[in-house]
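Here it is: the structure, laid out below.
The complex is shown incomplete by one protein chain, all other protein chains being positioned as in the whole.
Let's turn to chain A:
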Amino acid sequence: MRVGLFVTCVNDSLYPRTGRAVVSLLERLGVRVDFPTAQSCCGQPMFNTGYRHETEPLVRRYAAAFRDHDYVVTPSGSCAAMVRDNYPRIGAGAEAEGRGTELSEAAAGAVPKTYELTEFLVDVLGVTDVGAYFPHTVTYHPTCHGLRMLGLGDRPRRLLEHVEGLELRELDGAEECCGFGGTFAVKNPAVSAAMGSDKCRAVARTGAEVVCTVDNSCLMHIGGVLAREGSPVRPVHIAEILAGTKDSVR
């Protein structure tokens, strides 16, 4: 089985720790991963802001980079959702504009093999206990795209519940959006910030040391508000928690 890592542009540039965590986690589970360097961005920032045509080269790029892989694993719920939900739409759009089926075919190849990390662990590898150790109190925020577009359900929770030393704290209003929303965060900054500070208040009420999600873009926003408010709560991507072992405790 050939597994490719789609690290995503945000993780590549700003959160390489998360990418490294995915590699060490999968290797610990006996999966050899591969990082095709032709990959870049899934195109979500452009697509969601209305620039569908600008995303087309990135759809092609993604499909070509992972052409020979059986699985593509990504530590981002929203990028996985972008591929799964929107690549076929981009293909259909090009067809409707009379530009042939090439993009649709690229999408059709990419969609079935793309998995968000927790989906890959639970559904493909069939594990919920990844042998991790993380001696902290953690609250889990289910990101909107993971929750509603991918339908991750309780997969992330099941993985977290099996982590040794980890105590999970319930988050009030967990299913409510944190207010990031890509360019929404700068196009509607007041509402975005109001949503962010409500989310952070809920996080603070849990008393957890760590807030965890399946997406670093949401964590960038939540963490940005927490830091500005001087909160001691640390934002940590789920991959980094699952990659933790007794030897690597920070």
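The rule is short, and it goes like this: a residue touches a chain if its C-beta (ideal position, glycine included) is under 8 Å from a C-beta of that chain, and two chains touch if they have at least 3 such contacts; residues count from 1.
By our rule, contacts and distances are computed from a predicted model.
Selecting from "(4Fe-4S) protein", "Protocatechuate 4,5-dioxygenase subunit alpha", "ABC transporter ATP-binding protein" or "Nitrite reductase small subunit", the unshown chain of this assembly corresponds to "(4Fe-4S) protein" (UniProt protein name).
Annotation: of A:Val7, A:Ala94 or A:Leu152, A:Val7 touches the absent chain (contact as defined above).
From the options A:Arg28, A:Lys113, A:Arg148 or A:Arg201, the residue with contact to the unseen chain in the full assembly is A:Arg148.
In the complete complex, the residue from A:His69, A:His141, A:Arg155 or A:His221 that touches the missing chain is A:His221. Although one chain is hidden here, its contacts on chain A can still be listed: residues 7, 9, 11-17, 19-20, 35, 37-41, 43, 45-55, 57-58, 61, 89, 144-145, 148-149, 175-177, 179-197, 220-221, 223-225, 227-228.
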